[in-house]
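Have a look at the structure below, then the notes.
The complex is shown incomplete by one protein chain, all other protein chains being positioned as in the whole.
Letters A and B mark the chains in the order given here, with residues in each chain numbered from 1 onward.
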Amino acid sequence: MATALLSIRDLRTSFITPDGVSRAVDGVSLDIAPHETVGLVGESGCGKSVTALSVLRLIQPPGRIDPASRIEFEGRDLLALREPDLRAIRGNRIAMIFQEPMSSLNPVFTVGDQVAEVLRVHTSTPRGVAWSKAVEMLGTVGIPAPEERAHDYPHQLSGGMRQRVMIAMALMMKPALLIADEPTTALDVTIQAQILELLAELRERVGMSVLLITHDLGVIAEQASRVIVMYAGEVVEEAPVRDLFAAPLHPYTEGLLAAVPRLGGGRGRLAVIPGTVPAPTAWPTGCRFHERCPYAWDRCATEHPPLYQIATGHSARCHLAAEPERRREKHVPMAARDVARQGTTA
Amino acid sequence: MTARGAAEPLVSVRDLRTHFPVSRGLLRRRRGVVRAVDGISLDIAAGETLGLVGESGCGKTTAGRSILRLVEPTSGEVHFDGIDVRALPGEEMRALRRRMQIIFQDPFGSLNPRMTVGATVREGLTIHRIAEGGDADRRVGELLEEVGLRPEYASRYPHEFSGGQRQRVGIARALAVQPQFIVCDEPVSALDVSVQAQVINLLEELQERHTLAYLFIAHDMSVVEHIADRVAVMYLGRIVELATARDLYRAPIMPYTQALMSAVPMPDPVTKRRRIVLAGDLPSPLSPPSGCPFHPRCQHPARDAACAAIVPPLEEKEPGHWAACIKQLPTRITWEEQRAAGGTVEPHRRDLTATA
Partner (left out) sequence: MPPDAIAAGPWRRAWRRFRGDGVAVAALVALGAIYLAAILAPALTRYDPIAIPANAQAAAPSAAHLFGTDFAGRDVLSRVLFGARISLAVALLATMCSAVLGGGWGALAGYAGRRTDTILMRIVDAALAMPRVVVLIAVGTFWGAVSPIGLALMIGLTGWFTTSRLVRAAVLSLREQELVVAARALGATRGRILARYILPNVLSLIVVTATLGIADVIMIEAGLGFLGIGVPPPAPSWGGIIRDGFDQLPSQWWMVLLPGLVIVLTVMAFNVVGDGLRDALDPRQLDR
């Protein structure tokens, strides 16, 4: 990719737990271009949130980022930066918003103060000016009567409003990259619609790139131009959004798409991925999905698949890319066979 | 309220209200009332699934618990198989609980961390003296298998299981007493997509096998459409629309329902949909708007001052399709009444071709 804004190569982040070493992120590489919205999708435990936190080096012991990983942003190696330089980037060039605004906002300061603080931390703007810019920003993110609302404390605002405050804080410095970790999962669906619209609009206005992390395939379909699917700490498929939904290659992506109930889809049993996500302390050998895969054959159990390039911009970590004829041999996945009933046990 | 031509409903709710007093201040004076459930009526037939959808604060969870008397309703009627549930004294109520059960949303909070999974599932058997000793153990093993868990797991503690597995334990617990009716309170909201599918399938299988009636409470429209026969939409403690799942999704009448459905992001990047984005926040149940609770956010072309003054009754607008809107004919709130309340636009029949 020509001058990617963010370039992650071979990121490995692990945690020491009482059950052993948890390799939450195990060799993830991805690029984000300027003005691009990339969706990072996966279920709990796949490592997507840890990936995001690693970019900003927000991983605390007992977590640790492998020094062999590389994270480059605007040409600089984020993992090699000293703390003061890193702090100059956080909230300024790269901003992050989280799922639970209540736990990310400081309950003892007004929202106006918190938004203004972003400005004052990164620039030498005087208090009064910072405050009025904060009020302006609160208005931009759609908070009615911002001059008054700015004096409110987080607990006085609804979930949707708090999320808007978080977005305001994130956008104050007009970052080049916004990392949004499940920004609407905790919100009601009508509020979610409002926030997603707002994000799309601001994206245009500020011209920033967005790394949108979520488990909601609907949100991805709507917002992202390119999608990266993660499973068991790795990238398993990457494609432009239309290609991913129209012709997914990786059986996990296929399974996910088939398992989502759709409006207008009617009754009938949902297609199910049997088994459960493996534990990050003990990733299976070979392909990490093979026990749950309806196409797996002996190669899958022993040989860990690399990311195969299928088409421009479309890659998948699956041996089906090398042996596509195996797709015809669909069978009951191993994980479904050793339980009393098929299709259960998660 | 039931599907046409059905026999006596298993569960029958009439004008149910559950209000919570709010007391503030030094002397704990009553400052207000939260009208969590404010007059809902519905029927559920044996073996049927009634979906109950709405956003946070609409009262759906309280409604489910009020029907089971896990929260005492303030007024209204609840009949189960002809029995007046609200009038039952303690001992008989406990006995009735065998027949109506509940599954919770939070797989982590609904199991006692100090009891093994087997003990949890056995609770119902012990309380209602259904089985004891070795008999009970066997039954527990069968139940665990039925929900897709290995019988050996009975000796394990909840913390050793994933969210989806704990949810299955909760289902086994409810099944143990052989109920006829289960309130499913957002049973899959906290689960991942692939796990969600497994649990939904399980619930459907169990329903067929045991002829269970479900009140399926959720905020995820796609899930509800999938599993429910009929769906009720709640807003601020009231039911604003009630119809078969098919009718509701094909042709919703209420602007709120239309907005709700258009707000759901579809996993389909190609089809562009016209999205109705509602303005403003969900109002607080402590101070609901006057008249129709939805009027401040409503984008219906006929919305006017009458909407702010008159509380719309839930009426049958089309066969089997009920809605609470005075601007939608037929309605028993006459035009004269509406005009008297400040109305400026006449109600009209819905143009079926103009829906989103």
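Worth a mention:
Rule of thumb we're sticking to: contacts are C-beta pairs under 8 Å (C-beta built on N, C-alpha and C of every residue); 3 or more make two chains touch, one makes a residue touch a chain.
The model shown is predicted, which means the values in this text are computed figures rather than measured ones.
Interface note: of B:75, B:112 or B:344, the residue touching the hidden chain in the full complex is B:112.
Across B:173, B:219, B:238 or B:327, the residue that sits in touch with the chain not pictured is B:173.
Think of the hidden chain as still there; on chain B it touches residues 65, 68, 70, 94-95, 97-98, 101-102, 104, 106, 108-116, 123-124, 127-128, 153, 155-157, 159-162, 170, 173, 177.
Please note the rule applied: only the chains that are shown with their structure count from here on.
Work out the mean CA point of chain A and of chain B, and you get 31 Å between them.
Partner chain B is touched in their complex by these residues of chain A: 43-44, 158-161, 188-194, 196-197, 215-222, 241-242, 245-246, 255-257, 259-267, 269-274, 276, 339-341, 343-346.
The residues of chain B lying in touch with chain A in their complex are 55-56, 145, 147-150, 162-165, 168, 192-202, 204, 219-223, 225-227, 246, 249, 259-270, 275, 277-278, 281-282.
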